[in-house]
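Quick one: structure below, then a few questions.
All protein chains but one are shown in place.
The block that comes next holds chain A.
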Amino acid sequence: MAVSVETPARVRVPRASGPAPRVIRRRTHPMWFLFPAYAVLVVFFVLPTLFNFVYAFTDWSGFKSAINPVGFDNFTALVSDGTLFRSLRITLIYAVLVAVFQNAFGFGLAVLLERDTVVNRIARTFFLVPVLMSALAVGYIFQAMLKPTGWLADTTWTLLVVSLIHAWKWMGLSMLIYLAGLKTVPEDVMEAARIDGASRWRTFWTIRAPLLAPAVTFTVATALLGSMNGFDIVQATTGGGPARTTEILNIFIYRTFGQGLFAQATTMSLVLFLLVALLAFPVIYLLRKREEIL
């Protein structure tokens, strides 16, 4: 079977101007257009992040006005009572579970609802409703539904249940992205494969699935890294319990901040930042290569 799968997902429009002279660009696309956006980004995003690297090493708290440097005391305290690695482990497990479930559900739904029929169009709309709802509301709904079952009070399995709820909320978005990905496969390629005698199963896995790679990259990355920054669903279903077994980093940050322990909260905020950054750099690289998909 010789089927070309090199059909580009999108035809790039060639630049009309060719290698544009810098001088002209400076006039037609001036740098000051960047200024307002980057000023806001630097002051309200970059600066607080830099603050994290400072205040994590202080005794900043809600109980006194002076802020003194304390070196690595916050880290050693969080490591020695086991909180740091426990929260890290819970956050990572949660994120991986969410990424797996959300993509599995989204992919399954996309394949199931791919044909453009009335029933499918209506069904797709329904699966988008949870995406629109507030995560907090979703959490309360499932708390009401699952409380009698005891599924939210198990120290081993509750994390899994909560990650399923998170995946339930966002599966509609993954479905949309996968549906878009499935549509990028040109009909004539499929037909060529059929004429060559490829089975449906084989056509699917050797032609269509590989072309979904950009969609997979995008939704796996956003689900994985996004759920590390999760809060609402866990807070509304378990609040971090039972016995803190679902206490992801942001729940810890929320709790300690509320207690006035600002330095501890900042330290965990820095830990979360480093965790995501460490995992994100390879991912951003991939996203930039795949940015055509979304």
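The definition used in the following text is that contacts are C-beta pairs under 8 Å (C-beta built on N, C-alpha and C of every residue); 3 or more make two chains touch, one makes a residue touch a chain; residues count from 1.
Heads up, the rule we're going with is that contacts and distances are computed from a predicted model.
**Q** What is the missing chain called in its UniProt entry, if the choices are "Anti-sigma factor antagonist", "Transporter", "Xanthine dehydrogenase family protein molybdopterin-binding subunit" or "Nitrite reductase"?
**A** From the choices "Anti-sigma factor antagonist", "Transporter", "Xanthine dehydrogenase family protein molybdopterin-binding subunit" or "Nitrite reductase", the unshown chain carries the UniProt name "Transporter".
**Q** Among A:Phe57, A:Phe101 or A:Tyr254, which residue is in contact with the omitted chain in the full complex?
**A** Selected residue, touching the omitted chain: A:Tyr254.
**Q** If the missing chain were put back, which residues of chain A would it touch?
**A** Touch set of chain A with respect to the missing chain: 9-10, 12-13, 15-17, 22, 25, 27-31, 33-34, 36-38, 40-41, 43-49, 51-52, 55, 60, 109, 111-115, 117, 119-120, 122-137, 140-142, 144-145, 148, 168, 173, 176-177, 179-181, 183-184, 200, 204, 214-215, 221-222, 225-226, 228-229, 231-232, 235-236, 250, 253-254, 257, 262, 265-266, 269-270, 272-273, 276-277, 280, 283-284, 287-288, 291-294.
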